[in-house]
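Every protein chain of the complex appears in place save one, which is left out.
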């Protein structure tokens, strides 16, 4: 009997199937420090226990994207080992922060299947959730991937395409327990701009760029125990390149967005996201944001800003898609999220 | 008086000599996180406090190889600074886990000496042990290295070659206090295969490959405070290459072996080991294992598997040595160890 995991193929999925992902993971101060070494992350709540306390939290939580990447990484051996493409995200919600010493585990439910007309691939929709050691929900999100068929003769399943919200309703955003921006300090946070200073439609060029190295993206991707071969091994591709984990670009862009969005402190929802073009070592990643919406929350002084975060490798700002409706070749990531910001 | 350490030469060693190695080292959550960033490590006991508790431990211990590398690194300035080659290991035993916050120190006793016929080098055998801050033995192992003579006129010592066991007797394997696999969860651990599923002689191709970068192996080697110049400095070699610390390949191969040996949880003995060929940045490391033996232990549900772990840079599987008895050029590491596995 073969001992190694070949991954699932399209014909191995059934709507309603629930997959418990292996290898729970304890994250702590080491993961936090590595996150700061790998990304130019400076949002003050994630940098300082003291600033977090000023905002009503017990200590500085782990960056939201540490939780996201960890849960995502757990799902890779079961969901995307044979994926051709990671197509999109929707309905992502952060239910509570992850604290030093928490242990995250993950499970996914298959919520949709659609075989492609070629008969060689199909789209699998999963809702993945991460829980901590107390069984509390930490985050959940929908992801859909294109997966190869292994047995081309396997019959096509009934097509089920889930209805997904275009964006998380701001009335349902979850504010971490105890969070307050009533005593928010914009000197310590790094910028004076509050919710009222941002206008829908406004474009922010985050200016700074980071040229990516192989060692960095591999360290990041391993830290999240993401086992996708394409990130680590030069031998499969004819050009000898390693494809960079899309989440690495996501964290890089989010960290770069500090410059202009220093007070967009916590990510509370991911409305959608596309890895528009591949990223390779040597690319210089830059980012720009567009303000999509503003909202209130019930928490003291806490507003919410809906942002489109775009990572590029050509330094362009504001341009996203061509006349053909396709992403421009310099665009790496198009992420739509809600962040909490002082009013 | 010269202040820097020139290292010992062959004529500086005496059988029975005991060397206390300098710079004790506290290891904690940061070292643990870095281990997961540097290697694709996923064995669940080392990944999750919760999984470790399910196995009867107080928390997730440090990876066994963190303890090994730390103790090994301490010995380098005294044992192998002038080494020509690291020839082998034997009788390695892990006596207890290393926990977050433990401080490791190391000492070596010279147990054998044999001058080579050239008169320019000799083989030094040492038994190295690591202890924690409570003075408890953490691991010990025999290592032998070929060391240069500085004074070629120094007389050859009496030849003493220690008798070394071909393998650690499984009846003497040390199971960590409290360890139980009675409630072992193969869904969380990542694979269903238990001790009974492995047959002596079985070969497992671990499939995945990692292309090595300079920054990664240097960070790892520094983390273990290994000061061997050849890993860090491009100037000594005519080809401008940095030789990768053999232990980096060991950890990489062990981590890759998760795919097929996810339940070979804890290393309890190192029976032998050879760094068969040098590894350089740009090499793509893969691994395969051969099942050498199976054994019982007294602990609940805990069996032991003796494995040969082979790292390669050419992707070959199952081939180890040529007709001349020498390692094939694509083989990097040949490691023989005992691991604990659920029955």
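A few notes on this one:
First chain written, first letter: the chains are A and B, and each begins at residue 1.
The rule is simple: a contact is a pair of C-beta atoms (placed from the backbone, for glycine too) under 8 Å apart; a residue touches a chain by one contact, two chains touch by 3 or more.
It should be emphasised that the depicted structure is a prediction, and the values quoted were computed from it without experimental measurement.
Only one residue in the set B:91, B:214 or B:334 touches the chain that does not appear here, and it is B:214. Of the candidate positions A:159, A:172 or A:211, contact with the unshown chain belongs to A:211.
Residues of chain A that touch the chain left out of view are 28-34, 36-42, 44, 47-51, 60, 187-191, 193, 197, 204-211, 213-216, 259-262, 284, 315. Residues of chain B in touch with the missing chain: 1, 3-5, 20, 22-26, 28-31, 33-34, 77, 101, 103, 105, 133, 213-216, 218-220, 222-223, 225, 227, 229, 232-235, 242.
Definition applied: only the chains that are shown with their structure count from here on.
Mean C-alpha positions place chain A and chain B at a centre distance of 36 Å.
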